[in-house]
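Could you have a look at this structure, given as structure tokens, before my questions?
One protein chain omitted, others in place.
Right, chain A next:
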Amino acid sequence: MAEQSREVLRAEHISKSFGQVTALKDISMHLNRGEVLGLLGDNGAGKSTLMKIFTGFHQPTSGKLFLNGREVTLKSVAHGRQMGVECVYQDLALVNEINVYRNMFLQREPTRGGFLGILNDRAMRKAASEHLGRIGVNIPSVDAEVSKLSGGQRQAIAVARSVYQKSDLLLLDEPTAAMGAKESAQILDVIQRLREQGDMAIIIIAHNYAQVFDVCDRVNLVEGGKIVFDKPTAETSVQELTDLVVNEYRMARASVHEA
């Protein structure tokens, strides 16, 4: 661990356009190992797009990205993973028709027979079952097809899948969106444990900032593709964030009325 660099992520002046739509404008941020950043913002603010730039799913239109102190141009998600970036997408990226343990290893399945790529189901089943037990995820069986699980269980599987890889940067896009309070608490518990271990940097996108506030070290607010607020949680409060969001909402309403 000693030789791992402290600064895991640095983004400098990142912009991203999809044709006419500018999703991100001049985003800069940095994150250290062991830190948890909460990324807040309205729907369409650009949070998911930013995540997908960090994973290598999208390439930025301009700007620089540094991972572990080195500048990188991520060519693909596979490349991003190689560089130690893991992500739980908002849409979970689980396949309903496939069972839990195969989903857990999707795209990095242990195989036999070289280029034939015969799946090693036994190894996957065992590793998945042990890993889920270790982080305390509760499902009927790793043989269950994902379509048979509840929203919360699916979310837990998706988080577990990302945590299984010893990554440097873990990105969670609305990890508690589909969950009840009890299930959310379980996921936040996993995040808190990872934070205490201090091996990775974590970014959590959340609508419900009150819920994630306690596990975050810092909070950023994204608005119209820009970071408009950046404070350590120690220097802010759920109240201040609420005021910000209410303010944003009032301005949005005012502009609707004007139009």
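As a working rule, a contact is a pair of C-beta atoms (placed from the backbone, for glycine too) under 8 Å apart; a residue touches a chain by one contact, two chains touch by 3 or more; residues count from 1.
Here, contacts and distances are computed from a predicted model.
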Item to check | Chain not present in the shown complex, as UniProt names it (candidates "NAD(P)/FAD-dependent oxidoreductase", "Putative membrane protein", "ABC transporter permease" or "Acyl-CoA dehydrogenase") | outcome: "ABC transporter permease"
Checklist entry - Looking at A:Val21, A:Leu106, A:Ala210 or A:Val228, which makes contact with the chain not pictured? => result A:Leu106
Checklist entry - Of A:Asp143, A:Asp199, A:Asp217 or A:Glu248, which one is in contact with the hidden chain? => result A:Asp143
Checklist entry - Looking at A:Ala93, A:Ala123 or A:Val238, which residue reaches the missing chain? => result A:Ala93
Checklist entry - Which one, A:Leu9, A:Leu50, A:Leu132 or A:Met179, makes contact with the chain that was left out? => result A:Leu132
Checklist entry - Taking the full complex into account, what residues of chain A touch the chain not shown? => result 57, 76-78, 81, 87, 89, 91-99, 102, 106-107, 109, 111, 116-119, 121, 129-130, 132-145, 147-148, 189, 193
